[in-house]
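One protein chain omitted, others in place.
Then we have chain A:
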Amino acid sequence: MRRLTPYLLALPSWMWLGIFLVVPMAAMASVSLQTGNAIDGFAMTFSFSNYSDALGRYSTQLLRSLLYGGLATVAMLVIGYPVAYWIAFKGGTRKSVYLFLLLLPFFVSFVLRTISWNFLLSDNGILFGTLKGWGLLPEDFHVLATTFAVVGGLTYNFLPFMILPIYVALERVDPRVIEAAQDLYATRTAAFRRVVLPLSLPGVFAGVLMTFVPATADPINAQILGGTANTMIGNIIQTEYLTNLNYPTASALSFTLMAVLLVGIFIYARALGTENVLEAAAR
């Protein structure tokens, strides 16, 4: 009985995964190999050409999504690491206040926040309208409907998911370790580079994982902030599912996206070293 206890305790989560992950994934995998249409029905034909067709038509959008997701992740890392560092080491007694402020915008819905950006960045809005009025910007300057707006929106929307894990990792760094490094004649930079940074890498890994995946798959930012050539793969999947009722193509695209992300993450994990990854995963 005792040997079984851990398995019994794990049972609910296995059932959860089974019902809500494995079954839908299997059904989706099945649909991705079918042919037909929504009116006459779809039938299993093991049509692997769904994948090649979908990729042939939408490789541009898929690559663009990975690029945007990657750019946004790098931007979040550049912005987020110093913030996490500052809160962890300089935050003092107000740490929780800063963290709360960081999370505050998340009480508002994702879509609404993105629409607010649209409002703020509008050509003649509060920001650019004023600057144009002062003659600081050319009349036809605009940010909306550009790549910059979409990547910026992604960066803004997912930033806390980068900061929090890094913060957690940095918070755990024992200040005495840094002192020890300095006792051993490490400069501040050297102490950071050889002690703090490696210790925080699991947090960075978790942060990248939690931001790169949803940023790449996100359809909202491209729809609200993008222009004529900023369509991301999430928009395509949405259109294929809901407008065209082309379930096979949509499923094939979803699986392709998932596969590409998994491969990317695997390579990233290898580059970073498996130990750190396991440590991060165990948290």
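The rule we apply is simple: a residue touches a chain if its C-beta (ideal position, glycine included) is under 8 Å from a C-beta of that chain, and two chains touch if they have at least 3 such contacts; residues count from 1.
Operating definition for what follows: contacts and distances are computed from a predicted model.
Novice: Given the options "Spermidine/putrescine ABC transporter substrate-binding protein", "Cobyrinic acid a,c-diamide synthase", "Cupredoxin domain-containing protein" or "Cytochrome b561", which would UniProt use as the protein name of the unshown chain?
Specialist: According to UniProt, the chain not displayed is called "Spermidine/putrescine ABC transporter substrate-binding protein".
Novice: Taking the full complex into account, find the residue in A:Val78, A:Leu242 or A:Ile267 that is in contact with the omitted chain.
Specialist: A:Leu242
Novice: Decide which residue listed in A:Leu102, A:Leu144, A:Leu170 or A:Val213 touches the omitted chain of the complex.
Specialist: Of all options in A:Leu102, A:Leu144, A:Leu170 or A:Val213, contact with the hidden chain holds for A:Leu144.
Novice: Which residue numbers on chain A touch the omitted chain?
Specialist: Residues of chain A in touch with the missing chain: 23, 26-27, 29-31, 33-34, 36-44, 57, 60-61, 118, 122-125, 140, 142, 144-145, 223-224, 226-229, 231, 235-236, 239, 241-247.
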